[in-house]
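I have a structure here, written as structure tokens, and I will follow up with some questions on it.
The excerpt is restricted to a subset of chains, each kept in its original location.
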């Protein structure tokens, strides 16, 4: 069946498969010390214009959030995040499992503001009981957010400033980074992000790879003994080459940009289609995720012909659903959907 | 200085000190296996009309919440609590430290409703992604609440019913239980609480003891190997007698009731005084904690003559403050305050 | 340089790469719910003659040990393992990170005996202080062991009996399972292991895959909410297909057996070569890992021409080193080594 259910429906871009095959019998060392990882690291350093960046590769998104956040927080600290953040809602308590509270702030279209973070910090320190409270220790946000929206340059600069004012590391979860960067609406590039965030990730799983997230510490200041910490949380792959080869491919000849661009082009066509047909958008998201409000009856009817994601209930008779495009979305799929609608 | 800052300003009721002295050189076994603990257990079983109840003694309130909650939850579960609950706000992340999320519901006067819990559970199971979410595994509420309010019999029965419907153990934190039970406004006694809750605590620290909370599993179903779990979290006192003697004293000749009654009588006088003087109550709390809204200037002036607790800011010029009475509040202190006001 | 440094030097068997390519654009659901995982599960059920087995796929070995062990243990329990066990020595405290102690028993050639486990259990329960001790909650052993040795049928049956007597789940870590099964010296097949262990793993990473371990609960009794537990520890891959496809390939047309057989044939040649040349074996291991005792000078000289692993120091002038073969070892590599020696 035709499907826009998610952006991880297919395998990997064929360049990745080709590289895996071409390098297959090369004998290399394990745990990320191989030349493929080294090459991928170097290309990422260039892509984000940070020659000293420390780059690590992990297999999955929740794993990455868990490992990065628990490594950056002191034991008495929690992580500030939007209440709609993935770490707060859909990671089965992976952050709390490591002993840390997610300190949620109200979200607007999936985002939090610099002002809200600043107010939270001011009122935390003003509270005479703050020794008995979880100390805010970092800020985590997703770019694009879980609602497919983007922080603008102004917004992210303000967040970065507030974080530095309060000595909070700013972590930008880029599980769908490629789809944000490729948006015409985005006024940030990877170098901007590397400049404004203290650590960010470059999503592979949803942007063309079989698996993998690159974790970038732009200033080269990964937590001490980070390899041991990763091992301790079960995140160190023996065949680190699997991740290195994939990211090396993604950062060769602009592949990552092209894959992002394709998904956004497809999403734009989808948005045009829904607009044409008079559908109601839940919010204006410029990236590869499109959120619609449907009557439940309409939703159920549509679900017989095309796969999409149920997102949340609006009221007794309406629901929010999500259509996602990806690097692998075919133009003919859009046409088939047009015919269905 | 005259102080209504908290209900743990003094030591212990003199009966407790006398018993400690009288039994001081008796040689007894450790870790709660002594005859004083046994006697206290039996008296508590009678007081709550649950002959099979399993009763344990712990030293402090946060420790008790941490030990009880982490012992009752499965690893993938979190605890439902009001957003104003002590475990959510002022225990330095003690619950998250044990790996569990506090799942907060909006509070009204410090309380949550059965309907809100039911809705939460229904929508959790309706969510197609709930395998990726923290499973709600129990409900924790305080009686009296952190705002000094009380769940009525009707409210607690409804909560108990909803919890049983969804197989959620209901934990009632009674750090100030004595002050709730002694309220004329309370329509619940200890036997009711033992019938409606799956586990509850009888606060000693704030109700006449030097330290100590009794944890009661009315049906006798403490978690398996609970002693080992308590030891593992550092909560097993070698000289368990210190807790047993105190609770034995509190539950002899109705002392616990009398201490509660005194604090409430003092609080009622305080409430009458504030009403007379035209003060604004933040909310109507019938127990030993009284919350007032003061202008900041007035607050600062008053703070020079009497100690009380700053609670929270209302707006730029107003604050909420708390006055607390206790088993040890002297009538002349009320009179001195009347003179000051 | 010629290398026998480990069994994870290359990528994957070409059948796996072909399958990844062939299925690449099939759209499937995530998190292990795809048809490739379903097919692989069914083939594994057949291979171990356990039609009800519950089979899960995880990315790495330490991750697998951490997830399986922490899911099976109650909070107050630890895991019994040989002091030389990987979980005890080389997983950066991954088990302790989840809150559990590794209870080590002395090893003989990397193995522990049923008698030693039985004695440990008897003396644990005989100890009057055992409420203050970590309770033994399961047994974990590797087959082949970290020293390449194998428990015989008699040994494993005895261990299984003792574990059932004491209600200890028996976990067999099969990171190199294929290399054990292929040994002429092995008197156990996969059906035997499935019958004797309560949970075991089928190693992919070291036996022909890019990554991946299959976790098998032969009786179908995976821990409740296991998917949520895996997610909570960051082990749930979005594109579960990556693991399903690989295991489906490994369990098609006897590939897993063939790969194991090749590695053992190569190891046997290596053993013959070392014997011929008069080398001293540290112990007699029948699998793909060969441990030699070398003079340090000889070790350093050899290390200039061929890569192998330093294992441990014997004394001031001697060391133990490891040579490993794998599914990918080429016969000409053995010949080159012969020339060097």
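Read from first to last, the chains carry the letters A, B and C; within each, the first residue is number 1.
Criterion: contacts are C-beta pairs under 8 Å (C-beta built on N, C-alpha and C of every residue); 3 or more make two chains touch, one makes a residue touch a chain.
Owing to the predicted nature of the structure, the values given are computational and were not obtained by experimental measurement.
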Per this structure file, total copies of the shared sequence (3 shown): 4
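Simple rule for what comes next: only the chains that are shown with their structure count from here on.
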Innermost chain, taking as reference the mean of every protein Cα atom displayed: A
Chain at maximum distance from chain B, centres defined as averaged CA atoms: C
Proportion of interface numbers common to chain A and chain B (over half same, under half different): same
Chain B-chain C separation of Cα centroids, rounded to whole Å: 50
Geometric centre distance via CA averages, chain C-chain A, whole Å: 33
Whole-Å gap separating chain A and chain B, where each centre is the average of the chain's CA atoms: 42
Contacts with 2+ other chains: residues of chain B: 75-76, 99, 131-133
Chain C - residues contacting chain A, complex: 3, 5-6, 8-12, 14, 17, 20-21, 23-30, 59-67, 91-94, 97, 205-206, 210-211, 228-229, 231-239, 241-242, 328
Chain B residues within the chain A interface of the complex: 75-76, 78, 89-93, 96-102, 123, 128-129, 131-134, 310, 313
Touching residues (chain side chain C, partner chain B) in the complex: 70-71, 74-76, 99, 131-133, 135, 224-225, 227-229, 231-232
